[in-house]
Each structure stands twice: as structure tokens, then as C-alpha cells.
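Removed: one protein chain of the complex. Kept in place: all other protein chains.
The block that comes next holds chain A.
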Amino acid sequence: MAAARVPRTLLGPACLAGAFALLPLGYLAVRALERGPGFAWSVVTTGGTAQLLGRSLALACAVVAACLVLGISLAWLTVRTTLPGARAWSVIATLPLAVPSYVAAFAWLSAVPDLSGFAGSALALTLVSYPYVYLPVAAALRGIDPAQEETSRSLGSGPVRTFFRVVLPQLRPAAAGGGLLVALYVLSDFGAVSLMRYDTFTRGIYTSYQASFDRTPAAALSVVLVVMTIGLVALETRTRGRRGHARTGTGTARPAVLVPLGRLTLPALSWCGAVAAAAVVFPLATLAYWLVTGNRSTWDPAGLLSTAGVTLGVAAAGAALTTVLSLPVGVLAARHRGRTAELIEQAAYAGHALPGITVALAMVFFAVRYATPVYQELPLLVCAYAVLFLPVAVAATRAAVLQAPPVLEDIARSLGRSPLRVLSSVTVPLAAPGIAAGAALTFVICMKELPATLLLRPTGMDTLATRLWTETGVGSYADAAPYAAALILLAAVPSYLLGRQRL
């Protein structure tokens, strides 16, 4: 596909979104260089930075690998096979997204106290983040034209060979995008690794804030994370390749014929069941245990209800802004590959591996100086969500647009539609399921965001995540359980809608 000249109507908003996402980097530059580049350099080069980086990367690699296996296998089973209760499984498979990493880690630790370090962190993080792979891959599987597979089969390839030679390559953009998000999630995670006592780079940054109250070393270390992120994004861009995977024939693709599992039904069911048990049932059971054994039954349903309402509101606003910002970037990345698109996409990702506290402080820094009226007001919090989670929506948009046949856009253009009209009347509608999946994903992630919410929320406002933090802070797990449960139940709604969506 020839990269058409980038239309200005797309480039402008995309640059805006990119610049927005770069705000934390501007802050980091100011803080890291506060005491001169020499000091920043000495912070980065001493104190076992390389070792911490190695530990972070090792954890990220392990978690990404595990997430790819879990995410792709579950997506294939739920979308393409005769798995009994496939629809229910596809809902359940997305639920772990709602479990904050520290709740998962806490649940595992309370059940298996000896679990800690690398293994414990990898387990907890895999179980909460594999839906990042599952969701885009499942959406991609639904969008793939089965004709290619049928052709492959008719040419004599078996089902396994067809899967690896025809299906898997088409899933690569979705899987790579998901894998990248998992890697960045792992790099920025603090909750799980601190409970599991596994020393990572982000944990180093957090302790730097907590231990020395000095923002310069933390900022210098954060810059290293940014560099690493850009490297990962570049790597992913390479893996993804330049190919698009859209069907070019006439007519509409018909739904794929489901692969009969036959004797493999039971093993497939056990696999799904085992993942669901570990990732969903187990944390919920832990919550139930907290509720039952806690002798303080002081939780108030009215407070829970209003907190849930607030959480839904800010998460919806966050998801809306993030999705709107992601559209131009995602379309650009999918349709107009080139230096400009690459730079903008990298900008969108740059801050994603940063710890939430760093992004939150960056927002404090800018808002206090240049946007005082919105400081500690809702709009700023919503903007922070967009900065934090833009890549999640971009990845979804890009993968979805890649699957829409560009020839339709060319036809619309040749019929005299303007680029913007083509975008709104052809590209976006075709990519709608994928974009909606990205929006839902962002929505769920916004709901459980903690560090930025704590620092930027309007005074007195509470989300389910901040209540959870407050209650566990005084060790009253019984009081925390309803909030955690509400978080998971609310997240089940978008998951349910996504799981039901069969186009």
C-alpha cells in the first residue's frame, strides 16, 4: 500500500495529541537537569541502575511471553472454536483487567506467603495484564476474512499449519500492540512488585520519592525509562512490519466457520477454567474471605453507590477524551507510515512506562503554573488519564484501522469525498469494533488508576480505587472488600458488552 500524502486535517490533531502526551517529558527535563546534567548523569550511572534495568526487563519479557500465550490461546478458543459457553468465557477472559495489580499480588501473598520476588511478580502481573493481548487479538480474529484460511486448507495445509502460516501473521499487529502495552504496564507497575518485594526500576523511582523527598534523582531515573520505552516502541514497529492485513475481494466476509474441538473440548475447557480460576475467581474469593472474616462490618452502601457513580463518570470522561485523541494518531500510524507518523506514535507512547506518580507530578507542575483554575479540578484529572492511557487507545485504533481495507477509502476519495469525510464515513465505521474495544479498555483502566487520581482529584472526591487505598491503608480489608468487588463488577459491564459483540 502506498503511503499517501498525510492530510493536514489528520496531521494537526495527531500532533496535538502527541504534544499532549509529551507533557511529562517536558517536566522530566526541567527536574532532571535542575542540578545540571552532571548530577543527573551521576544518579543514572551509580546505585545499580543497570542491574535494576535488567531486572525490570527480565520481568517484562517473562510477563509478555506468558500474556501472549494466554491471550492468543484464549482469543482463538473463544472466537474461532466450538468451545461451550464461548460468549461467557470471552467475558470472563477480560475481567482480570479490573483487578488492580496490588489486589492480585495481595491475594496471592495471603494464600501463598512464600511466593515473592520474580516468580510472584510475574504471576500476579501476567494474570492482570493478559487481557491487553486477549482483547485486540480477539477483535482481530473476528475481523479476519476466513476465505484466506479456507484457501490455505484447500491447498492442503492442515489446521495447525494454517493457524501458524495464515492466521498468526494476521494477528501480529494486534498481538504486538498488546504485547507492547503489557511490557509498558510491567515497567510502570509499582503495586505488585512492591508487595512481592521484587526490585524493579519503577520501584527504585518510587523509593527515591519516598526516601529522599528529592525529585531530581527520580526524574533522572524516569528519563531512562522513557528512553527504554522509545526503544521498545521502535522494536514493536519493526516486528509489526509494513504490511496491512485487509481483504481485497468483493462482497462481505462471512463469519468464520467454527473449528470443532471434538475430543479436545475438555482440555480446552480446563485451560479456560484454570485461567479464570487464577485470575478472577481467586481474587474474588479473597475479597469474600476479607468480608466474611473481618469483624468490622462498618461499610456503608450509600457511600459505595455514590463512589461508584463518581468512578464511572470520571472513567467515562477519561476514556472519551483518550479515544478522541487516539483517533488521528491511530489512523496516521495505520495508514500513513513514515517518519512523521512514527515520531507522533512514539510521542504518544513515550510516557506510558512512567510511574503514575511521575506523570501526576508533571501535571501538578504544569497546572499550577499555567492552568491554575483547573488545578485539582476534574478536567485536569481527565487530561491526566488521557496522557497516561493514550497508547492503550492508539494501539486499539491502529490495529482496527489496519484491518479495514484501504481500497474502500481510495474509492471514497476518488468519488470526491474529502479526507475528513472519508475518515468519518469509511475508516472509523469499519474500525468501530476495535476502537470501541480500545475505549472500553481505557475506561476500565481509568477506573482503577490510583497515584494520579490521588494527587489530582478535586479535594474530597473519591473513586473506588482511592477508597480501596484508604481502607487497606488502615488494614481494614473487610471495609476495602466491597470497593474492590464493586470495581470488578463495574468493569464486568464493558467486558460483557465487548464479549457479546459479534460482528
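Observations, loosely collected:
What we mean here is this: a residue touches a chain if its C-beta (ideal position, glycine included) is under 8 Å from a C-beta of that chain, and two chains touch if they have at least 3 such contacts; residues count from 1.
Simple rule for what comes next: contacts and distances are computed from a predicted model.
Considering only "FMN reductase", "Phosphoribosylformylglycinamidine synthase subunit PurQ", "Iron ABC transporter substrate-binding protein" or "Aldehyde dehydrogenase", the record for the omitted chain gives "Iron ABC transporter substrate-binding protein", by its UniProt protein name.
Among A:59, A:103, A:195 or A:272, only A:195 touches the chain left out of the display.
One of A:154, A:372 or A:414 touches the chain omitted from the figure, and that residue is A:372. Of the listed residues A:13, A:146 or A:313, the one in contact with the hidden chain in the full complex is A:313.
When the whole complex is considered, the residue among A:121, A:188 or A:208 that touches the unshown chain is A:208. Mapped onto chain A, the footprint of the missing chain covers residues 47-48, 109, 194-195, 197, 199, 207-215, 217, 295, 313-314, 316-317, 319-321, 323-324, 357, 361, 364-365, 368-369, 372-373, 375-379, 382, 424-425, 428-429, 432, 435-436, 451, 454-455, 458-460, 466, 470-471, 473-476, 479.
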